[in-house]
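Dropping the structure in here first, questions after.
Heads up, one of the protein chains got dropped from this complex, but the rest are sitting where they should.
Chain naming follows the written order as A and B, and within any one chain the residues start at number 1.
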Amino acid sequence: MAISQTDTDTSNNSDGRSGAPGFILSRLEDWARESSLWPVTFGLACCAIEMMAMSASRFDVARFGSELFRASPRQADLMIVAGRVSQKMAPVLREVYDQMPEPKWVIAMGDCASCSGVFNNYALIQGVDKIVPVDVYVPGCPPTPDALLDSLIKLKEQVAANSSNRHGARTAAGVGIVHDGIARS
Amino acid sequence: MAVDSLEGVFAPERITATADGIPTVGVPLAELLETIERVRGELGYSRFVDLTAVDRLRREERFELVYLFYSMTQKAWLRVKTATDGEAPSLTPSVAGANWYEREVFDLFGISFEGHPDLRRIMLPDAWQGHPLRRTEPLGSEPVDFTVTRRVYGND
Partner (left out) sequence: MATTEDRRELLTVNMGPQHPSTHGVLRLELKLDGEVVVNCRPIIGYLHTGIEKTFEAKTYVQGVVLTDRMDYLNPLGNNLAFALSVEKLCGCEIPGRATVLRVILAELTRLSSHLMFIGSMALDLGASSPFLYCFREREKILDFFEGISGARMMTSFIRPGGLAHNVEQAMADRISAFVEAMPGFIDTYEELLTGNPIFKERTEGIGMLTADDALALAVTGPTLRGSGVALDMRKTNPYCGYEAYDFEVPTGRVGDCFDRYLVRVAEMRESVKLIRQALDRLPGGPVQTSDRKVMPPPREELAKSMEAVIHHFKLWTEGIRPAPGEAYVGIESPRGEIGFYVVSDGSGRPIRVHERAPSFANLQALPRMTEGGLVADVVACIASIDPIMGEVDR
């Protein structure tokens, strides 16, 4: 079970294309983007193991188009933050996120990425949405691969609905992180 | 080696029995390295297993350093303990495996090891202030936003 944050602004054809051909192109673009969301390898801790299990043959994320985990963030459009984010790792996470080209999405996998889970202490960032805008939160410690697949499907629905208008995702804590990277509360 | 057989080697008041049956020798800081050398050489507990610290919150010599060694021949552990206020001699020059353990104790407790080749923080970022595992430092938890506590924390 995953909770998704949908965009408030869902205007179609906002990418400036006009008329029926423009509409078809937008739909094609959305379909292409949602069918091949390539995650960047960002497995941090225990959730990474379940993410690997998701990409193995039983749960098989390949049938959803996301089998190709790209090591380079330049080639990826999805970041699944799988695991707890420590103080030392937070700037690294932000840098990898910044290196990803637009449009990009973030799944906060697991309790630690969503809200630091069991570890409410000095060492962890209390929820990865404090530093990157999150589109889908997946509860669980760790979430089963089924749950992660469910979150991926929810994300695909979001992407298919409106992939070119990506900005302004609101976070669960109520902090709006604007696209230019400055967190404003 | 059972606790009683250590009595010939160390003064009896320094030996304590613990619930796990591991003989434990307490020595003052000045005798630490010498004791460890004896333990590793003469007594045969050559394999270094673990080093950690415990914050006993005493007024003097607040931290307890706990070293754990293992004898490959006797197949048993032995513990060496000492107390310090914040400084200790480093074991790294003689036991290469103690390197990161001492860095960790330095990082989390603030105990500096004299003679360590590279005493820097290991777990926390380099610019971190404070030594979190000291019991005087808070856990650092933040209030969690539940609806039942909103009135308490004033978020409502």
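FYI, a contact is a pair of C-beta atoms (placed from the backbone, for glycine too) under 8 Å apart; a residue touches a chain by one contact, two chains touch by 3 or more.
Small disclaimer: the values here were computed from a predicted structure and weren't measured.
*Asks:* Could you pull out which residues of chain B are in touch with the chain that's been left out?
*Replies:* Touch set of chain B with respect to the missing chain: 18-22, 46-50, 52, 54-55, 66, 68, 70, 72, 75-77, 79, 95-101, 104, 108, 121-125, 132-133, 135, 139-141.
*Asks:* Give me the chain A residues in contact with the hidden chain, please.
*Replies:* So the residues of chain A touching the missing chain come out as 40-46, 48-50, 52-53, 56-58, 69, 71, 83-84, 86-89, 92, 96, 118-119, 121-124, 141-142, 144.
In the analysis below, only the chains that are shown with their structure count from here on.
*Asks:* In the complex of these two chains, what residues of chain A are touching chain B?
*Replies:* 87-88, 115, 120-123, 126, 173
*Asks:* Inside the complex, what are the residues of chain B that reach chain A?
*Replies:* Contacts found on chain B: 123-125, 128, 132, 138-142, 144-145.
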